[in-house]
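One structure below.
Note that this complex is displayed minus one protein chain, with the remaining chains in position.
Chains: A and B, in written order; residue numbering restarts at 1 for each.
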Amino acid sequence: MRRLRNLIAAGVLSVAGLTAGAQAAGDVAVPPAQEWAHGGVNSFLSFFKGYDYAAVQRGFQVYKEVCAACHSMHLLHYRNLHDVGFNEEEVKAIAASVEVTDGPNDQGEMFTRPGLPADKFKSPFANKQAAAAANGGKAPPDLSLIVKARSHFEDYVYAILTGYEEAPADAHIPPGGNYNKYFPGHAIAMPMPLFENGVTFTDGTKATVPQMAHDVVTFLAWAAEPKLEERRRVGIMAITFLVVFAGIMYAAKRRVWADAH
Amino acid sequence: MAHAPQSNFNNPVVNWIDQRLPIITMMNKEYGSFPTPRNFNSLWNFGAIAMVVLATMILSGVVLAMHYTNNTALAFDSVERIMRDVNWGWMIRYIHANGASMFFIAVYIHIFRGVYYGSYKAPRELIWIFGVIILLLMMGTAFMGYVLPWGQMSFWGATVITNLFSAIPVVGEHIVTLLWGGFSVDNPTLNRFFALHFLLPFVLIAVVFLHVAALHITGSNNPLGVEPKGPQDTLPFHPYYTTKDLFGAVLFLIIFAAFVFFAPNYLGHPDNYIPADPLVTPAHIVPEWYFLPFYAILRSITFSITLPFTDVVLIPAKLGGVIGMFGSIAILFVLPWLDTSPVRSSRFRPIFKWWVLLWLVPAFLVLGYVGGKPAEQPYVLLGQIATVMYFVFFLALPIIGRIEKPLPLPASIAKPVLGGGSVATGATAQVMEKA
Partner (left out) sequence: MADTMQAGDGQTRRDFIYLAAAAMGGVGAASALWPFIHSLNPAADTLALASIEVDLAPIATGQAIKAMWRGKPVFIRNRTPEEIESARKVPMSELIDPQTDQDRVKAGKENWLILVGVCTHLGCIPLGTSSGEPRGDYGGWFCPCHGSHYDTAGRIRKGPAPLNLHVPEYAFISDTRVKVG
């Protein structure tokens, strides 16, 4: 029986492992693993880890000042910024700094007004076609879920942001393309986005490229999985409960079976 | 029934109800005093575990349906709204997404147990057939459910799987158009998949009811595969197996919870966090892990079958793959008649035991492995070998039934259990009578 049980366990595990393995296929350099305060959105053994909110706030600044020129984050609302430590006034001010289109009004016309916390993050382009037209035919992807939508998660996005290099002689980079060590096919349409001191952090952190990449990826990780900490907290409680319950059920079962053997 | 049955409960309300509709007497008979073989091992837990998961899926699914928007323009964002804005929505959605995998884990182990211990044999063939129908319903339900978030894998999975039907000669294209309700997977497809995804679990419950009802006519099989000979061989279902099943279910829930809370996307695919785009196919289309073995069989038929010594194509490769895939499940329906051995349990079947453990199980695992790999060598060859192994497992059963010399069977369940010694001790070699 024991052997049989091991066989089953091995079978289940190996089948489960396949999906993860399948994602790693490809001829591109594997993104090196980075240190994340929250352990990574898909990390299993990070039971007590949470986001570094100072990094999330800095990352939001990088997104706002650099990425937001081309990339939308349409699943986020300004009100969500409460959750990373901006107070109500700051959230209102951030929201009010953009003009959003609302309407139609009583005359049936669309109008603009300052943004409210309940508004979605304003997209840089009116629609996907406009985004593609302004960017050489390829719309920049929405970043709301980017960390969960790529294998290697945070590490991949970090690797892309820091993976721009001089193209090797044998690389075929079409016009308008850029060489990136970690991008599938190496020819990425996005030009290198981050430069030393590209932003001035309000908290005085030195804006090196690795620092900005780390911060913006932490922000994007939070954006993709905002309930990560709640999830882990509830998980600890649920599993603790289930383990104790299992112990008691085992004792109860033993008691019941005591007179059967 | 001409007269009310005798009910004898202390509670007058219970008594009143039971005299008019003896459901409490029935529940007591089927789940209380129901005589159950006393020697179940932990593999017998998985039927109850599968039921617990099914109940969880229906509860979480109904709540999700209350928040989900069934429209191609809104579906993806409505799922993300559940993840972000709905109270506890992230947990309910992760329970539902991982619950599908848990359901398949429980059911695959349940099926393995049925094969290993010969539970499909007379008189339990109908139970087995209902089980295979449940598996098919599960597959259909899981497939359509995966389409609903309308991510890239949803869309392209739906496209690839519905296109299978185009392999059917003459009417194939018409069937595909009928399935889609258009010229591609689009809003009408999503709408009907949602409706069916909601409906099929209730059909599934009905078949589960039949599965259990039929089980309660014959009684359960057991690890020895010999029928209980008397009361000394059985225990009342309650409290013995209620506590045991509950304990097993709680253990299983720990694994379930570990996935939901600490690795909720591990069994998923990153591409499904990209909204569906009919103009871009992802680099690797991979079905969910529980479909991989069948997907591998589909892909391993890379050749057309021609009339011997001519170029006349009898079965084109595409149709061959589809036949192979559906055949791999269809063959399960006739398993009770392919296996001609009168002995049920592998414990007393020296050849069949290893035929399962070293032939069928590796073939199935290799198929699962290959199904997750790109369609290139050496995976194609490996998949073809494993496909042949899978079908040979079943087709060789009549031969094994003939050449195998079963070990002596115990006289009864109580003997080896109470004796605590070797099963063969003192038992005369006798072959289980078909009854």
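Note that a residue touches a chain if its C-beta (ideal position, glycine included) is under 8 Å from a C-beta of that chain, and two chains touch if they have at least 3 such contacts.
Keep in mind it's a predicted model, so treat the numbers as computed, not measured.
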item: Contact partner of the left-out chain, one of B:R84, B:H211, B:K244 or B:R299; value: B:R84
item: Hidden partner chain, touching residue among B:N45, B:S60, B:N265 or B:S412; value: B:S60
item: Where the unshown chain meets chain A, residue by residue; value: 77, 79, 117-118, 241-242, 244-245, 248-249, 251-252, 255, 259
item: Chain B residues that touch the omitted chain in the full complex; value: 59-60, 63, 66-67, 81, 84-89, 91-92, 239, 243, 246
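Operating definition for what follows: only the chains that are shown with their structure count from here on.
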item: Gap in Å, rounded to a whole number, between the CA centres of chain B and chain A; value: 34
item: Footprint of chain A on chain B - complex, ascending; value: 38, 41-43, 77, 80, 83-84, 90-91, 94, 101, 105, 109, 112, 116, 235, 239-240, 243-244, 246-247, 250-251, 253-254, 257-258, 260-271, 273-275, 283-284, 286, 288-289, 292, 357, 361, 364-365, 368-369, 371-374, 417
item: Touching residues on chain A, where the partner in the complex is chain B; value: 1, 4-5, 7-8, 11-12, 14-16, 18-23, 25-26, 41-42, 44-47, 74-75, 80, 141-142, 144-145, 148-151, 153, 184, 224, 226-227, 230-232, 234-236, 238-239, 242-243, 245-246, 249-250, 252-253, 256-257, 260-261
